[in-house]
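Have a look at this one before I ask anything.
One protein chain is absent from this view; the other protein chains keep their places.
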Amino acid sequence: MRWLQDPILDVQHLTMRFGGLVAVNDLSFQAGRGDITALIGPNGAGKTTVFNCITGFYKPTEGMIALRKPDGSHLLLERLPGFDINWRAKVARTFQNIRLFSGMTVLENLLVAQHNPLMIASGFTFLGVLGLGGYRRAEKEAIEKAKFWLEKTRLIDRADDPAGDLPYGDQRRLEIARAMCTDPLLLCLDEPAAGLNPRESLELNHLLLSIRKDHGTSILLIEHDMSVVMEISDHVVVLDYGTKISDGTPSEVRNDPKVIAAYLGVADEEEVQQVVAEIGA
Amino acid sequence: MNAPSITTTAPTDAVTRRFDLAAALKDSGKSALITLGLAIPILSYRTEQSGADLFLSQRWGLVAIMCALVFGLRLFLHAFTATKAYRQATPSAHQATEPVHAEPSAFQHVSKFAIPFFLGIALAFPFLIVMIQGGLGESRYWIDLGVLILTYVMLGWGLNIVVGLAGLLDLGYVAFYAVGAYSYALLSTTFGLSFWICLPLAGILAAMWGIILGFPVLRLRGDYLAIVTLAFGEIIRLVLINWVDLTNGGAGISSIPRATFFGIPFTNDEGGFANLFGLEFHTMHRGIFLYYLILGLALLTNFVTMRLRKLPVGRAWEALREDEIACRSLGINTTNTKLTAFALGAMFGGFAGSFFAVRQGFVSPESFNFLESAIILAIVVLGGMGSQIGVAIAAIVLVGGPEILRNLTFLQAVFGAGFDPNEYRLLLFGIGMVAMMVWRPRGLISEREPSVILKERKAISGSLVKEGHG
């Protein structure tokens, strides 16, 4: 249970209500440092809402979301303004329906991701506009970093193409590359494998594993594709109707009757047993 | 305006279309009938005042001419499109249903040679004109026109930062123009400060107002932002009219000190410009100085904008236009980024305003009505949002174009001596705005130039570039 000993993200009693609708109900879970944590559940279970709370797009109705830095200090994400969640807490995310800057080139997309360090290098524009300071060098370094991620995501040949021109799979990878350009501690991926073919999905697995291994970035992902979830994740949290119904390693979760019931849509405890018996779990 | 545009009613079975006279006649007749309906009673009767009473005079002849004109035009359009369609064999069905996405590339590659060309023309303009017209006095009209166009070029470039780059729709840009002009007028008349001190002060004041007005409104999106900025523009104008103690109300502020050549006045005496430089005195010296002054200011605006586009703040503006939510997820402080765009745009508006004040020597609230904002916005949109050269071309077309009307005095021979083509300036301007939008909704130059390249420069098609939602 590494995620309990050294969590990077600690979500406590998170509740999100929209009017009368309770999208997330008293959810608590941890994501371990260096882990790939998967958040799964049937459609409408509230997974994306959890993401939006973590990344600051929604203010949770109740609860606490703490990000623990490597030095042991922690930041309460629900109290930070939206943009600081990326800049100060180092949490990056991608979106379920891809949000690239489609009219800008692939390279520009990756430079926008390095906005804050570049902004400082350009003396908050004042020095940059006069051509003073070390902006030129900083930009060169930023381009190097962008190149690194473009090579890693095999997009280097398309660096000067507008992002909107890329095929779907490439756009997904570009979004991950863009998020990685912000040097995140925690990378939140909202259905990264959606719409990918099996080969691309396999490639994604390798990319995610390498991000974790080579960069020490912890990953939290929402995914429907069980081949991705079961293969690469160290820890799975299952949501249904906004509440957590299971939490553990992939094999524990796979065998949890409640999870099977939620996915197959059975309500009765007896029926669950029956289903479990039938599928021989 | 009365002729329905051909794109809307073009039959969709374009593949087999030939010129069908009967159908064309029928459709043209319909258009003429609609014109007749629109002309009643607004065109067919004219209200005339005599004493306290109104009476009506009839003008059915005019209506008949209009209907005939529409009929003929429509028929011609039918014939024209039919033969064109016949030549082009099979236009795609897509074109027939969505004509707006057709993007001919006539203007797309204009920028390569056009920039040095335009710059050269702009720099040499006063000399060329003096040479062509054969004297300083004779070229007054042309140099004044050049100054006017350049003022709008500068305003267009200033607004382009806000609308074209950051994607924030500002319908009250004229407010900052007004702030600049009044700041200059008040500072120079009350404190006697010189132009070169007032200019930066006016710019700073306008930028400050940009921040004050921008701060509450920038979280609004889309048309709402447009309407609030419009409201602010109107509020500032109404305050200028009503706050008589400060602004002298509708009468305006006059006797603003004239521009000097860095302290040397353009006067016909001992210390004057002409005397000092050993020239023969002429009032147009000041005009030419003003021309180069506004050219310099406009080029400064352009230079700063081009520079900023390649800096993180400029990229953040464009990213904001593309997707605000993604920006926030990447750690960009969207409020501050929008504010910088707003303030910078306002500052250049303020510079242009103080230039306006020094050129006119007189400011009044009348000069800062909504129409001005609309013209500046039209210049930006018609130019192609974000394209600097496009904005310059659009300013020449929209501001210079109506000037042609002044020279159409020969029409008086056709319509009688009471005919003043100038009356139709704004009317045609309105029609022009509609026609240009129907013709090129994304503006003259819709392609976007990348701000940074790795290997090769590829222009980005306008259809991918978003227009922002703010």
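The first chain written gets the first letter, and so on, giving A and B; residue counts start at 1 in each chain.
By our rule, a contact is a pair of C-beta atoms (placed from the backbone, for glycine too) under 8 Å apart; a residue touches a chain by one contact, two chains touch by 3 or more.
The rule is simple: contacts and distances are computed from a predicted model.
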Among "GntR family transcriptional regulator", "Cytochrome P450", "Branched-chain amino acid transporter permease subunit LivH" or "Zn-ribbon domain-containing OB-fold protein", the omitted chain is listed in UniProt as "Branched-chain amino acid transporter permease subunit LivH"
Residue, one of B:Gly37, B:Gly61, B:Gly263 or B:Gly278, that touches the chain absent here = B:Gly37
Thinking of the whole complex, not just what is shown, which of A:Gln30, A:Asn52, A:Asn86 or A:Asn109 touches the missing chain?
-> A:Asn52
Which of B:Cys67, B:Ala226 or B:Val363 sits in contact with the chain that's absent?
-> B:Ala226
Across B:Val313, B:Ala378 or B:Ile445, the one contacting the chain not displayed is B:Ala378
Residues of chain B in contact with the chain not shown = 1-5, 7-8, 34, 37-38, 40-43, 45-49, 52-56, 98-101, 163, 169, 216-217, 219-220, 222-224, 226-228, 230-232, 234-235, 238-239, 241-242, 325, 370-371, 374, 377-378, 381-382, 385, 423-424, 426-427, 429-434, 437-438, 441-442, 467, 469
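Throughout what follows, only the chains that are shown with their structure count from here on.
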CA centroids of chain A and chain B: separation to the nearest Å works out as 45
Mind pulling up the chain B residues that touch chain A in the complex?
-> 304, 307-308, 311-313, 315-316, 318-319, 321-323, 325-334, 340, 448, 450-458, 460-461, 464-466
Provide the residue numbers of chain A that touch chain B in the complex, in ascending order.
-> 55-57, 81-87, 92-93, 95, 99-105, 107-108, 111-116, 118-119, 122, 125, 128-129, 135, 139, 143, 147, 159-162, 164-165, 178-179, 182
